[in-house]
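Only one protein chain is missing from this complex, and each of the others stays in its spot.
Each chain gets a letter, A, B and C, in the order it is written, and its residues are counted from 1.
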Amino acid sequence: MLTRKHISKDVKWWIVVAVLAALPLMGVLPSSYTEHVLILIMLYGSMAQAWNVIGGYCGQTSFGHSVFFGIGSYGAAMAVVTFGFSPWPGAMVGALLAAGVAVVLSGPCFKLKGHYFAIATFAIVEIFNRLFMVWDWVGGALGLDYPLVEEGWMNFMWYDSKKGYYYGALILMIFVFGVVRKMEKMRFGYYLLAVREGQETAESLGVNSTRVKLSAMALSAFLAAICGAFYAQYNFRVDPSMVMSLDMSMKFVLITILGGLGTFWGPLLGAAVLIPLQEYSRAFIGGMGGGVDLMIFGLIIVLVMVKQPRGIMGILDDIAMKSREKKEGDH
Amino acid sequence: MKRLFIGRTMVAKLFLTLFLVALLTGGAVAAEKVIKIGTLFPLTGPCALAGQRCQSAVETAVEVINNSHPEIKVPGAAAEGVLGGMKFVLVHADHQGKPDVAKSEAERLIDQEGVYAIIGSYNSSCTKPASFVAERKQKLFVCGCSSSAALTKRDLNRFFRLAPTDETESLEFVEFIKYLNETKSAGIETVGLIYENTEFGKHAAEEGKAAAGVAGLKVIADVAFNPGATNLNSEVQTLKAADPDAVFGACLGGDYTLWVRTMKQMDWLPDVALNYCTGYQDPIIAKQLESDGDFFMGGTGYSPEFAELMPAVAAVEKIYMTKTDPSVPFDSDCIQEAIATLILAQAMELAGTTDYDAVLKVFNETEFDSPMSLGGMVVFAPGGQNLKAMSILTQLQGGSYKKIYPLDLADTEPVVPMTDWGSR
Amino acid sequence: MVTFLQVALDGILSGLLYALIAAGLSLIWGVMDVINFAHGEFLMVAMYLSYWLGFLWKVDPLISWIASGVFAFLIGALTYKLIIRHTIGKSAMAALLATFGLSMFLKNACLYMFSPNFRILNDTILGGKTFSVGGVIFSLPQLATSLFSLGVVALVYLLIKKTRLGWAIQATAMDKEAAELMGIDTERIYVLVFGLGGACVGIAGGLLPSYLATFPDVGGLFSLLAFVCVAMGGFGSIPGALFAAILIGLVEAFSGFYVAPVFKYVAVFGLYLVVVFWRPRGLFGW
Partner (left out) sequence: MALLEIREVTMKFGSLMANRDVTFDLEEGSIVGLIGPNGAGKTTLFNCISGYYTPSSGKIFFDGKDITSSSANEIAKLGAVRTFQVVHPLKEMSVLDNTLIGAFLRTSNVKEASEVAMECIKACHLEEMVHRKAGTLTIGQKKRLEMARALATQPRILMLDEAMAGLTSTEVRASVELIKSIRDQGITLLVVEHIMEAIMPIADKVVVLDGGEKIAEGPPKEIINDEMVITAYFGEKFAKRLKEAKLS
């Protein structure tokens, strides 16, 4: 029973991946802007999934993930810009560093409850943002601008076509979602849920909740940092307000919660709805100026939170429930 | 059973989303006898004010280009459209002051909207990735007012910038101080810097520091602050404690008024306060500050007081003022965006074609006649910097921008040192 | 010495302003356990009202704070009725994210309606006036705002501690069901609390245009600082928020002057972390 459930889920997952992989080959993508939106969906979906590990599965609402995301992007960017090297080792160092920073910072933070914890994570973002702003070695407020480098996987850099980024994002997504799917099936995944549902109970059953939470934070930060490295490579530029800001942190939280907190599909669904909304509303009405697109965006967030705080997964559940009831009624 | 069902709905939804995405962007753009030009400015976020004004300036220029305006003494104004009647059509984009958005919007403008060129994009940090995209996609990027000197040191072939850089301005500041010391024995030896800690402020401050160092001025205060400040007490207090003779300032909008008012509150002033393109050049802020804003100085590319130097501007400005709310005259920043648009039209006219290579050749080899520019000329150096870009140092006196330097253009004696708060 | 005193004075005055903004947030948090993310935008909206009153009809901020307070009360009550009420009892993040959406809406609605111009009031009664005591300069508008802050914070405190309504609010905060059994209309209490929270920040917003420019993004840093004040002071403790706000003002001023201005918020947020790591429920929390 247990394993069958997982297999059927996995099939869906591979179908989604296969379709995404085939789209460019079938020539269904008529323009690079659509590609851009799909890349963003996969990137932000992965970011949200990374956050979901700690925020959804483990139930710790961190607003600090832009710090880890930022460290990852600085890792890649400094490898290229400062050291004139390939971004790969930089991304790795950045991701490991992010995991380390996450463990060091989270230790004391996990002693805080509820809003105290949330505000502490705000404070950490602000501190990091301001420190990076004045830290000249990492470019300070000027940020890091990529030079022209040779295109290709070695430098993870393409200028004319987005195909490389598209498949890069797909691999990123497969990696992040794959790790989470694997985690779900492992003891660690169950422990995360147990800590979220009742820390005291979990402790009574021999779960070292502190260690579980710290490991989850480290994993989450690691994945977020890898997404950050991709982001830097994609935008040719890193500066603190781009990557280490409350704005960016909110994106992690918002996409996951709009999609469905603590669910495997939630982050992808959240990104698949939110990102096109954000990009197309800006493209179509943002140019008019005056922030009409952002007004609408804000209203939608309010509406979803008021109507169904469990997000799109919750809405889908409701629909499924209703149609099932209707079916049963018909008989 | 239930789980399976939800799963199916979900996959269906996902496909639907993907499908919609494909549909929304799939519509091909019909070819017309128009030239599409993209604008890319921060229409929302902290720099929205400047961005919206710049956008209006570009609209103004397009109005001049597309319609017959024989009364306007600017090349191309009299004719309707360019190249015998082709009209400019603007596609606006908002980059929100975020470099990543600027990059993706530039891509969208080029790939999706098929624009011929992009004009923008105010924040240097956004201009960098956006112009990079244009370069790779072999489109023109004409930049009005982004001030980072680094922009035109990247060896890009399709990037052109009209405004003077913060490097040029810094040199001018220092030269002016030398002039004051030599002819007015102002005795200015020390410099303080106050700037917002962003890519713009930091860059300006570095150029300022370098220029001061070369001229033998001692930098004794280096005050960076976080933009959008709730107060600037410690910042001004730090300046006051160091008490430099001259201050170079790079504070935008609300921070500029806060800076001025905090100095008044703390009853301190340097002998000379010189501003990069900041809140100082915003005529509305200058008006709102009333006498508090007086005696500050700054590099100015245009202000209504320059009317007799640049008689061609007035008629264009009239159009611009109908496009802004509240109605404002041109300021140094946004007039450059209008010029950028006009130069683009002029280059196409001179090339006689929309062919990129021909237009590029014109950009690189022509001395453009540009009555809207201070100095009346535009010439681009390799890398894209406008060699004829200049600004006049002005000082606010009685609420109007008085030209004080260089001497051949000056009409007023500078008030140095600045008049005390008490004696105003 | 004069410089030291001046820095201390600046710190205390800006701290008192933060206290006025934080008081409303603290009230809402204490009673409903909701963080109002749109708090800074309430401030911004109130500033706009005060600005327009001053600009169009020459009403001085010293008077228009009343209108701003009432207006923000209504916005607060409306926010509760339309949004917060529907998120109670659902996920813990629902209210926070809903108010985040609201803040985005309000900010851009003001951008749309009023344009992004920086708006400054001139010729206000207090505007730009200062006096000096032994070389230490007191700025009248800031001083007035601080006095208002003390007054409002004291009034809110007395309201909670000494009146029947205050007891009802306290009862609701402690145990909603029990309060309902005792015949308290908790729904009305919630509306009132959200309204009062709005009113506090509204009064601050009413006074601010006498020395601060009004623009759509003005609320951002204020609300962040208010969050920190409230949490540092301790869950729902108004005296705690007052104390924390003054502490934050002082740390901001001293680190800004004696270390470097760029580090002042590093110091403020760092202080918050130090405090809560040491006392996880804030200075005055239990």
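Remarks
Keep in mind that, in the parts below, a residue touches a chain if its C-beta (ideal position, glycine included) is under 8 Å from a C-beta of that chain, and two chains touch if they have at least 3 such contacts.
None of these values were measured; they are calculated from a predicted model.
For the chain that is not shown, the touched chains among those present are A, taking the whole complex. Here one chain is not drawn; of A:L20, A:A202, A:I275 or A:V292, the residue touching it is A:A202. The chain not displayed touches chain A at residues 1-2, 185-187, 190-191, 193-194, 197-198, 200-209.
Note that in this section only the chains that are shown with their structure count from here on.
Chain centres here are Cα means. That of chain B falls 35 Å from that of chain C.
Under the contact definition stated at the top, the residues of chain C that touch 2 or more other chains are 108, 111, 115, 262, 265. Under the contact definition stated at the top, the residues of chain B that touch 2 or more other chains are 44, 48, 52, 197, 224, 226.
Within the complex, the chain C residues that touch chain A are 29, 33, 35, 83, 86-87, 90-98, 100-109, 111-112, 115, 224, 227-228, 231, 262-263, 265-266, 269-270, 272-273, 276-277, 280-282. On the side of chain C, the complex with chain B involves touching residues 3, 6-7, 10-11, 14, 17, 108, 111, 115-120, 122, 128, 130, 132, 137, 139, 142, 211-213, 215-218, 220-222, 225, 252-253, 255-257, 260-262, 264-265. Within the complex formed with chain C, the residues of chain B that make contact are 44-46, 48-49, 52, 197, 223-226, 228-231, 233-235, 237-238, 241, 253-254, 257-258, 261, 264-267, 279, 282, 284-285, 288-290, 292, 325-326.
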